[in-house]
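Handing you a structure now.
Every protein chain of the complex appears in place save one, which is left out.
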Amino acid sequence: MTTIEKPAYKVIGTRPIRPDGVEKVTGKALYGADVHLPDLVHGAVLRSPHAHARIRSIDTSAAEALPSVLAVVTHADLPAVADTVIDTGEGVTRASDMSLNVLAGDKALYRGHAVAAVAATSAHEALAALDAIAVDYEPLPPVLSVRDAMRADAPLLDENRRTKQPDGALSDGPSNVAAHSRFEGGDLEAAFADADAVVEREFDTKMVHQGYIEPHNGTANWNPDGTLTVWTSTQGAFAVRAMLAELLRLPVSRIRVVPMEIGGGFGGKIGIYLEPLAALLSRECGRPVQLTMDRTDVFQATGPTSGGHMKGRLAVKDGVITAAEVSLAFEAGAFPGSPVMAGAMCMLSPYDVANFRVDAYDVVVNKPKVAAYRAPGAPNAAFCVEQLIDELAREANADPLAFRLRNSAREGTRMITGVAHPRIGHEETIGAARDSDHYQSPIEGPNRGRGVASGFWFNAGMQSSVVASVNPDGTVNLIEGSTDIGGTRASLAMQLAETLGIPYDDVRPTVADTDSVGHNDVTGGSRTAYASGQAVYEAGLDIQRQLVERAARLWECEAEDVSFVDGELRHASDADRRLTFAELAGKQMETGGPLQGRGSVVARSPGAAYGVHVVDVEVDPDTGKVDILRYTIAQDAGTAVHPAYVEGQMQGGVVQGIGWALNEEYYYNEDGRMENASFLDYRMPTSLDLPMIDTIIVEVPNPGHPYGVRGVGEVPIVPPLAAIANAIHDATGHRFTELPISPRRVVEELHHLR
Amino acid sequence: MPMRRSHVQTTLNGEEIDFLCEPRQSLLEVLRDELGLTGTKEGCNNGNCGACSVILNGRVTNACCVLGVEAEGASVVTIEGVAEGDRLHPLQQAFLEEAALQCGVCTPGFIVAAKALLDAEPNPDEGRVRHWLAGNLCRCTGYDKIVRAVLKASDAQEVTA
Amino acid sequence: MKEIDYLAPASLDEAYAALQNGKTSAFLAGGTDIIVQLREGRKQVDQLIDVKHIPELMRYGWTDGGGLAIGASVPFAEIYEDAEIARRLPCLIDCATLVGGIQIQSRACFGGNIGNSGPAADTVPALIALGATLTLGSREGTRELPLEAFFTGPGQNVLAPGELIVTVNVPPQPARSGAFFHRFIPRNEMDIAVVNVGARLELDAAGERIAGARVSVGAVAPTPLFVEEAGAALVGQAPGEEAFARAADAAAAAARPITDMRGSIAQRVHLTRVLTVRALRRALERAREA
Partner (left out) sequence: MATVIVPSPLRPLCEGAATVEAAGATLGELLRAVDAICPGFWERTVEDGRVRPELSIALNGHAHRYGLSEPIAPRDEVAIVPALGGGR
């Protein structure tokens, strides 16, 4: 562990058992699909078999006539929405697009697009009833890649869509390009003209899915008085509430969203799919309705992340990266909103590059509308830039880590947005990777190679609020509103225990529903341990202040004479006057009543995250199989609150990246049907495909957080695609520019079979 | 409307029970929807993720690929039957200590599958653990800590045995 | 899933009767294919006949001549946990340990893998290489046929209405022979074969020439292939890379694969060569150890 100026913490940095652990290892924890309510009925969703079709009519009368059917809804049952944008925390979405995505309007825009929903007496009967709904489709030619979508003669998803151009103006003609943005700085042409070497390549990536194991679900009960309760597995109960209020035109206060345990999200469980349908069905049949997706639905009808096309040209002069010209075009899916801007803003952020031009195109295609996926946009963009940097290092005869260190961004370096970096840890992280046993050990043997890559992610701050109640026995109940996907109950309880100077076990955290705690933005953007942690810290300070006042009252002294140290109230001059936290907690009634701390923050300084990865691979040139022999990740965590869960985030992100690099892809036929929409053929890594993933936690504290915490969840997925491609190049001498680098691609390219 | 339902007698987590189910209902549906045992999870419903792992007549299998009616006369162990009263199984304890779960939805399947392994082979090595658990997908952890937890539990079993 | 009847006959006669009760039927053994096919609407039948209560289908044993008769529904796990089978027929273990993961192997069986008749079925090239036959039973009696003669197309076979697979018969293996099953998948487990190859080599008494050879390739045609040309290319040759390459060419020539999400035509033809050579190498090692 690399540690810089780290204070001596008592709780932070330890590895206690998570509060929700026992329920999760015994099967008692309740996830969204585990909700059972009195009188609950089940539903099913009819989905478009076409990737692109005009919907001429939908006849639900036969289905409604079935004795088992209780309710049927289509887009016509949704109210007209206002032309507003909804900020879900990880991006903003136009309400009208969201409404058209949850139930198709006059067009089905991707295979799997919801067209109607049914509630029936059983899940089997609901599925059977879908056959009785007659939809008259006029199939249209689908557009399935950014390259096709950007052609002048491409079929249009929306005849009224114009391109928003860099100067803010709209294009004259309609287009599938929703937006074109540009970043420019320095003198690009002069830098290229003056370069020692220039490398230039094009790259292609495929749509991939977050692959959480729990399918989406939604259970809703709509009461006749217009109050709605929704139980769902979501990264953000408040975001779900805001979206439902907008889509259903209900006052926010009438909607209660109960966040159930969530079986993985990675960005894909921020948007809503089933919840509004369950609500409408419940309104119609007067009973609670549960909808769940099957795995095929999850692949075809939720939000994966973009594939795309990228072009990059980089220049080096005297070992310094002097110029970068990069163009990114990402698939947004059926509605605008790819993560192309995030990719554009991240990919050069590990470096100091004076001259640049970056173009970003947001392109609609007949595929599901993309959602966030762990550092959205950054892995794809790094796949392009970090491979070009590998080539530049070779051109400069430099060690790839030394080359990155030489060109590294540091505090004050300006990003392509013109914003200067605050204190960041890229240099320290490179150093940790370089000094690792892994990097210091030679790689030997035929067909083996080593690759490295860096990754950057902004991390998010946003809003969090918590309430902490002190009990008479000195224990504390912490009410928070951040979905716990990977141990944040523990990391928040630890920060409160640290602030109050009490044992971790004395803090009991609960994730509350939207009626029971103040607003919390989504668990996303790597923000929870950081931002909700800051709210917890504020709540702890609030309690501290009240304890000091109460002690002063008891001791009949001024508050200034009382200090709170190591969980104890102490009098400044009288050493005999001491009260432990628990002692004073036991005197609440006589010192002013129930003691509650409140923390409510807009966290503004998340502190960027950097990761540097080293990977060794072995390539079987005859079968094209790539085996990961060894993998080491070094990452700046600021301060690792619960190191085991920090390591877990690092390992999990790496392995998702390994899957993305080697096998995962949406495999479409020419009609726009995803042919591998199952865990059988959408090949996520299994335990047998991997070695242990070695982690090095670097700690360059974030000055914007009281304990120096930086978000850790997302950046680990950024470097693997490029690091593995660089390793495969090292092993084979061949540069793979298209993902996935599957056995098929490897044998076809190495043996010139295409 | 109730379909034709079959009467099934089975031993579930050591207890003799009976239930009614439609022939088309999987054992997974029966456990979750008829018997209220929701610890067994659905991840894919086609035998490719292991989230619904149960031990059926001593062998670990996917409850989504078994019909409820097939449980007649069988013995079924689910995640709810792994701990003994308030004493966690060494695997459960190891999963907690090693932080081998993040979202936790695959965890019941992993613990049930790993229990079947340790019941059959008390001292597996890392390779064997990875091979045995290849039918269980986890998307959060990268498997590192899961494999460590299973190895730790196997050591712990040895100590207590 | 549509409504369905479930029957669990306790004898072959009961099963034959159930097959002729006028309803469309499918067999339920391991359930790892059929339940999913019914659920996903890829197949529809009136009734499922659970064949796991029929004694003949649930036992296995060595025949007097040293062959192995395996009841169609014996789960793979029971087969590969048998040390005697592992010693005498390691090629069977090669394939039985590769079908799906542990959960699948607890229930899935040879009869199901064969009866499902997928072009990429993992047990089939291994069994063809071993010279296996099937015993099919019906009310009219039983018949036996070579495994390679069973398949007629993807998901299709010669099973007549009213007929079921009773046993899979692995004949006594020739002296000085060895067999190996090799599969290529993108991951290390859980995938359907891109290509799979079963190969058996039999050496002459001196151990210098190949006296007999059988090569079978899966996932490269509508049915698993028994490539007799590959065997013919080996017989009489000195075992080694030169002969193996010729066999691999013959196997590749017989392949007529498609491009799909699991692999491309070019990749599959290429892999047919690679896997045939690798399978033959390992078969040779086993033949030499035999």
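Think of it as A, B and C in the order they're written, each chain with its own count starting at 1.
The rule is simple: a residue touches a chain if its C-beta (ideal position, glycine included) is under 8 Å from a C-beta of that chain, and two chains touch if they have at least 3 such contacts.
All values derive from a computational prediction rather than experimental measurement.
Although one chain is omitted from the display, it touches the following shown chains in the full assembly: A. Considering A:Ala178, A:Met293 or A:Ile633, the position touching the chain not shown turns out to be A:Ala178 (whole complex).
Considering A:Gly264, A:Pro288, A:Gly312 or A:Gly337, the position touching the chain not shown turns out to be A:Gly337 (whole complex).
Considering A:Arg249, A:Arg410 or A:Arg604, the position touching the chain not shown turns out to be A:Arg604 (whole complex). The residue from A:Pro38, A:Pro67, A:Gly168 or A:Pro251 that touches the chain not shown here is A:Gly168. Within chain A, the residues in touch with the undisplayed chain are 85, 87, 90-94, 166-168, 178-179, 181-185, 336-342, 345, 362, 372, 376-377, 417-422, 458, 460-461, 525, 602, 604-605, 704.
Heads up, the rule we're going with is that only the chains that are shown with their structure count from here on.
Chain contacts in this assembly form a complete graph, since each chain touches every other chain.
The interface with the greater number of C-beta contacts, when B-C is set against A-B, is A-B.
Centroids built from CA atoms put chain C at 44 Å from chain A.
Spacing of chain A relative to chain B, judged by their CA centroids, is 29 angstrom. In chain A, the positions touching at least two other chains are 124, 680, 685-686, 688. Of all residues in chain B, those touching 2 or more other chains are 22, 24, 45-46, 48, 131, 133-136, listed in ascending order. Residue ranges of chain A in contact with chain B, taken from their complex: 15, 17-18, 20-22, 24-31, 33-34, 36, 67-68, 121, 124, 210-215, 261-266, 292, 294-295, 485-487, 642, 644-645, 647-649, 651-656, 678-680, 684-688, 690, 692-693. The residues of chain A lying in touch with chain C in their complex are 124, 128, 296, 622-625, 662-663, 667, 675-676, 680-681, 683, 685-686, 688-689, 742-744, 747-748, 751, 753-754. For chain C in complex with chain B, the residues that touch the partner chain are 1-6, 8, 28, 30-32, 35-36, 38-40, 48, 50, 52, 75, 77, 100-104, 106-107, 188-190.
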